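Every protein chain except one is present and positioned as in the full complex.
Labels for the chains are A, B and C, by order of writing; each one numbers its residues from 1.
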């Protein structure tokens, strides 16, 4: 009964079907009809023009986006616990040639106007200090918190007023939108680029890097090739992404994962470290309690000394979810 | 009737089957049973211990290999027409942080002891000149030429005697082995790392980066993550590669592509720019002749002003191959 | 009456004399007799073998040292307020190709075993997180605090026990040694490399990068050239450094600067933000008090909202120092 992560969950049958259907003769790289269809599909979803590239991982999507936004001598403001800071083996430093991540504070791993302003005010505008060129946020955040449309709009307005680019890491973007009940654009309003996650949400090996600032996309295409991320049979990447969009599968899957999370939350209200606004649940659990759950067959990650993280997925087994909910209630 | 490249050919049914079979719960990244099985599978194939990583593209495989072999201030000797020099958008410069490709000459895009020695003799051993740390060759070469076991052994012995690392780009390694009729190891004898190509040979999105110098593999694992190439559902990458090895599918596919090439060669002996030792055919063809072939429905790349390149694949349609052979004979 | 910094102070007459004397025919780069004499001169000073390179700035010295110690995918533990983190425009990221500075806490901008251990304990040993390869400290620290020989020995022992390299930024190393009254080696015991500052201490344009781990020096020589820091008339760099060592001028100058600082401290004990153990003085001073001092002709930097920084130099005018001391007392 696995609640370790959604990152290795099964591939959705409709994604499989789309991949099989893509195995017809096509031009290589992103010259196939499926890859060429991405821009229009996302333009429809977000209600505005955009330019879309497939890449194999969220790390690549995030870092390619940042590489188009900052010079090597510049910086990116992000949360102290952002994935790009803590869990990508320094990939942003690689892709940006040493640009600096400038760390901001914020409850629930979320940034706000105040926390970004605090970082900016501490930087002298001279050649001795790294000058920021972009801000990156995660929707939903690393603690499963969603930015409301109002929060997102206020933050992006501030960021742009300061002349900075705005990147949204949407590894679990679907879960945030499913929770918020807003339009996709409202959930990332003002973004110049969005890493639109598919792999954790029923895909296999393709994330969509969506540029609302289309001028950045050509640069990203060069950098993608240079990073070894331009697959010759790209049609299979595009097929996965289009299948996720088709009929709103991405939202359907995210809702399923969120619902599973809420079933667990129902029995653990007094243990929550963070409100659950996506599919990640952080619970206060003693060493003994965790041992007890593991003895019953549940797997999950420790989170520090007295807590644990549970993650549900689009295909979390309802039986297991109920079992976990009961087991926590019974602790 | 497409002879542009093998890089967008269909995925082999056995690869599809292996991928579908891999869609069971497994730990993420390369902790799944399939990824863990790669070392042993290649050790058996090559008759010696090795450490194997999957990556999505040949560019990534080549560049990760080189990144473990050279410091940023060092150089890699390669052929003037090597793929890493001409067609990877500077990816080696990215992955190695600016190491220099030091260009050598050689017939058929092949290096030899003499051509490498010529480069070495032109470099003063001071801090003003870039000092080489590695040599990279392509098997089969960019002109579809295979290094014989004797050539490979002589070259690698020389390279190592000079204290350099040895990398083999095997984007079409199977085609070379199929032509040579030697063991896989003989076709890359002395390699510290081999980019073992699958995508052009019936795979979808996985190449095997094989380290015979196993000490380099741990470094490559860090760099792979840092480059955004560590896929969370890596089991689908491993599945592709294992399917290629299973029952010698890689060699079977390569033989099919080579045989198709030879059928074309049979009618074009007097037009050959290079002996055909793999699945690439370079033919002298006038502008009119190329137009004539295209008018009959054949697609292929021009190669300079008076030649063309044809590439066969594991699944080249026998009817098309025969048709092309006849059409050339009839010019 | 300038107390802004020691970084633009006059050049000591003996440094001038040495430079003039160096203007005789000599081989270029570091092949001249003066450059060749550096290793022996520092070996005598530190009582152990070392390899020494001149470079033009502290930034270059620090970054070249770090570049020999960490791979691009690795990290350097340093204090949150270390100069390499805050004031070098991301130079460490440039020289190390994106290695990450991992920030530690510590009173007075000093690290200790505990604070380094705290950083280490927060890092999982997997490919997702940046693994540290080195620790860098500043002697004296950015707040003018000196590490005692015992502190330095304990820290370096811990660092090495963890398999990390140890770098000491000694932009004001002389001031620390002058304060501690210990041997030069005791003030950096265990260092693999020391940036031995001269420019702030009476030099013009040369810092000594001293490698006690001599194996790193050859690498640094290549990286120095690659960074455009190998001056062809290097003899003038070496001459400055040798003049600083000759007759202990470096210590004499540092003592003068420290003494000037102590004269100011004497009248400001109740205002000190940090004990003054070198030539930097951080004082609580209200907006009005700072205005009053400036009205009397003193120049210095604000330090946040209610403090100021004063820096003395080897040639601080005694009249000005006394005047400042009196002026503070009179506030």
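The working rule: a residue touches a chain if its C-beta (ideal position, glycine included) is under 8 Å from a C-beta of that chain, and two chains touch if they have at least 3 such contacts.
Note that the structure is predicted; figures quoted are calculated from it, not measured.
Undergrad: Which of the displayed chains are touched by the chain that has been omitted?
TA: Every shown chain touched by the left-out chain: A, B, C.
Undergrad: Tell me which of B:72, B:170 or B:184 is the one touching the absent chain.
TA: B:72
Undergrad: For the chain left out of this view, which of B:38, B:55, B:77 or B:99 touches it?
TA: B:99
Undergrad: Contacts of chain C with the missing chain: which residues?
TA: 2, 4-5, 7-8, 10-11, 16, 20, 23-28, 32, 55-57, 59-61, 63-64, 88-91, 94-95, 199-200, 204-205, 222, 225-233, 235-237
Undergrad: So which bits of chain A touch the chain we can't see?
TA: On the side of chain A, residues 71-73, 97, 127-128, 131, 219, 221-226, 230 touch the unshown chain.
Undergrad: Need a quick check: the contact residues on chain B for the chain that isn't drawn.
TA: These residues touch the chain not displayed: 72-73, 75, 86-90, 93-94, 96-100, 127-130.
Throughout what follows, only the chains that are shown with their structure count from here on.
Undergrad: Is the contact between copies chain A and chain C built from the same residues on both sides or from different ones, judged by whether over half of the numbers are shared?
TA: Chain A and chain C contact each other through largely matching residue numbers.
Undergrad: Taking only the C-alpha atoms, how many degrees of rotation bring chain B onto chain C, rounded to the nearest 5?
TA: 180
Undergrad: Taking the mean of the C-alpha atoms as each chain's centre, how many Å separate chain A from chain B?
TA: Here chain A and chain B have centroids separated by 34 Å.
Undergrad: Could you state the distance in Å from the CA-based centre of chain B to that of chain C?
TA: 50
Undergrad: Return the residues of chain B touching two or more other chains; collapse runs of consecutive numbers into ranges.
TA: 222, 225-226, 230
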